[in-house]
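One structure coming up, written as structure tokens, with questions to follow.
All protein chains but one are shown at their positions in the complex.
A and B label the chains in the order they appear, each numbered from 1.
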Amino acid sequence: MDKAAAPGALPRQRPAPAEQDRKRRPKREREGAAWVFLSPWVLGAVVLTLLPMAVSLYLSFTDYDLFDPPSWVGLRNYTQMFTEDPRLLRSVLNTLLYVVIAVPLQLALALAVALALKSMKRGKAFYRSAFYASSLLGASMSIALVWRALFNDGGTVDNVLGSLGLHTGGWINKPGWALLSVALLTVWQFGAPMVIFLAGLQQIPKELYEAAAVDGAGRWRQFVSITLPMLSPVLFFNLVLQTIQAFQVFTPAFAVSGGRGGPADSTLFYTLYLYDRGFTASHMGYASAMAWVLLIAIGIVTAVLFRTSRSWVFYANEEGR
Amino acid sequence: MTATRSRIALHAGCLLVLLVMLYPLGWLVATSFKPADEVLASLALLPSRLATENYTTAAAGIQGVSLLKLFGNSLTISVGAVLGNVLSCSLAAYAFARLRFKLRGPLFAFMIATIMLPHHAVLIPQYIVFNQLGMVNTFWPMVLPKFLATDAFFVFLIVQFMRGLPRELEEAAKIDGCGPFRTFARVVLPLTRPALITTAIFTFIWTWNDFFTQLIYLFEPGKYTLTLALRTFVDTSSQSAYGPMFAMSVFALLPIVLFFLAFQRFLVEGMANSGVKG
Partner (left out) sequence: MTMRRIRTAATAVLVLCLALAGCGGGGASTAAGGKVTLRFTWWGNADRAARTEQAVAAFEKAHPDIDIQTSYSTYESYKQKLATQAAGGDVPDLIQLDYRQISQYAGSDVLLDLKTQRGTLPTKEMDPGLLKTGQVDGVQYALPMGVGTQAMAYDKAAWRKAGLAAPKPGWTWDDWVSAVRKLKAAGYERPMTDPGQMEDWFEVWLRGQGKRLYGEDGQAAFTAADLTRFWTFTSRLRKAGLVSSAEDTTQMAGGAVEDSPMGRKRAVAEFNWDAPSAGYEAMYGDRLALAPMPAGPDGTPGQYYKPSMLLGIAADSAHPREAARFIDFLLNSDKAADILGVDRGTPVNSHQRTRVLPTVTGFQQQVAGLQESLQGKLKDPPAAPPRGDNGLQSTFGRDYDQVSFEQASPREVAEDFLTEARTELRP
């Protein structure tokens, strides 16, 4: 999983000998094989993705309350979003703040644990399972309740910090702190990126380190000049997907704040507000418009990530870039 | 000597971090043993007495549906989803990673874009589709999409992995006269095992914990899953039973722990043995 970024963004490769050989076969046959492999995906993409997406795009230009037939309103939902909805702006800022806090922290923790486990000779399997344990439950209702208990006034976090002289009076109940506690819930469930990091680390050839050790490179040098570059494709994968997921953060905030995104809208994330508009306030047209704006925003961020990746993601095999 | 010391330091550090990480889970388990008046009100970790009544209630299931049945439903859906994802995502990924066809670039971009649209926006159109197919109140809406590779996350994951495989093996297979299907089945698939196992583990856990899809599509309690059942203990409009909900959460946690423990060793063994060199 660690070689190229997007095949779509890939340059034409030097034709290998076998590829030249393949070229002699009729083109149609090769295309046909590809479509056979793709057929389940195409069917799913058309019926379960493209069609619903088209409907939601259409709905975004309508006033639709889920019950009566939608009525066309043109761009009104979009203009309303940008001009008359202060709560939406708040949700955008919350989401950005959340992405900036949660993604780097989670990736750093996942990478740190993966690195520690990699250099371990004994007990690796035990630690790996134990560190994954927090991710097994998902952002379920029970974990949300535990989180509330831990980060509430008089909860464990408050007590521990209090004994260090840092009395906070709870996090979950304060507008300035609640977002951080929700972000920590995401950071805490770092199992998926950790497992992917581990897989990537496992693929770095040992010979590289041996050679570097012979050259007298210390741990830090090895990390900077071997581990990081060799791991950069995996890091990139994790970064892209965690960023996309963080922009869509819903469940942790929904569960922890009882669905409202409080206190005082401080954990009102974009998708939480989208859900509120669509299902609680029955403005499915408006919610669909919000969804498409989010899609475009994430698309831009992802495109920027792909663009910058050229300068820092290192592909060992010249197949990639 | 220093090596030993640094190893001890490493273990001590890991254990310390681990302790912090596991504390909330410990809290969850401890809470499941708290008597009703302490479940949420008490901020102490340990219950004042070991109350097992939460487990008795949870073990009785909901509305005449036994715990075993709930387990069975969750398991059917999750295993179905795993099979579907592993099969269909690897097929699609192979096409994207290795085969040439028209529109490959735009289709790949489209696939990535599908990860970006919040699913609440497509919930209702999807519901209409499944209702038309007569699949509401069956397990199909949870399982069928997986067989159609709609989880773009995993397609992307496997694509990234396959692109890292050396082409020489495939080309050798081609020279031996293998068509794309045999190459895929004999050469590529075995080498992709770590990514497939990652896919299997994540799919299992995420499907097991998924709430919204199951809520929307399952009607009869006889088809409810553990995730749905444990939510029915908490109704804010009437009386809630948080204790049994925690107990059922612990029950629900067991299979995924077992699943993870059973498969996680393949994860890294697979990585190590796949013979893939950078």
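Methods note: contacts are C-beta pairs under 8 Å (C-beta built on N, C-alpha and C of every residue); 3 or more make two chains touch, one makes a residue touch a chain.
Everything quoted here is computed from the prediction, not taken from an experiment.
**Student:** Out of A:Pro229, A:Gly259 or A:Gly299, which touches the unshown chain?
**Tutor:** Missing-chain contact among the listed residues: A:Gly259.
**Student:** Which of B:Gly105, B:Pro166 or B:Pro221 sits in contact with the chain that's absent?
**Tutor:** That would be B:Pro221, which touches the missing chain.
**Student:** Extract the touching residues of subunit B with respect to the undisplayed chain.
**Tutor:** 36-37, 39-41, 62-64, 123-125, 127-129, 131-132, 134, 136-137, 215-216, 219-221, 228, 231-242
**Student:** For subunit A, which residues touch the unseen chain?
**Tutor:** Touch set of subunit A with respect to the missing chain: 51, 54-55, 57-59, 61, 65-70, 72, 87, 148, 152-153, 169-170, 172-175, 257-265, 268, 276-277, 279-284.
Methods note: only the chains that are shown with their structure count from here on.
**Student:** Calculate how many whole Å lie between the centre of subunit A and the centre of subunit B, each centre taken as the average of the chain's C-alpha atoms.
**Tutor:** Distance between chain centres: 16 Å.
**Student:** Can you list the residues on subunit A that touch subunit B in the complex?
**Tutor:** The contact residues of subunit A facing subunit B are 1-9, 16-19, 21-22, 30-31, 33-38, 40-41, 43-45, 47-49, 51-53, 55-56, 66, 113, 116-117, 119-121, 123-125, 127-138, 140-143, 145-147, 149-150, 152, 154-156, 188, 192, 195-196, 198-199, 202-205, 230, 233, 237, 241, 244, 247-248, 250, 271, 274-275, 278-279, 284, 287-288, 290-292, 294-295, 298-299, 302, 316-317, 319-320.
**Student:** So in the complex, which bits of subunit B are touching subunit A?
**Tutor:** 7, 10-11, 13-14, 17-18, 21-25, 27-28, 31, 40, 43, 45, 87-88, 91-92, 94-97, 99-102, 104-118, 120-122, 124-126, 129, 145, 147-150, 153, 155-164, 167, 170-171, 174-175, 179-181, 184, 194-195, 198, 201-202, 205-206, 209, 211, 227, 230-231, 234, 242, 245-246, 249, 253, 256-257, 260-261, 264-265, 267-268, 271-272, 276-278
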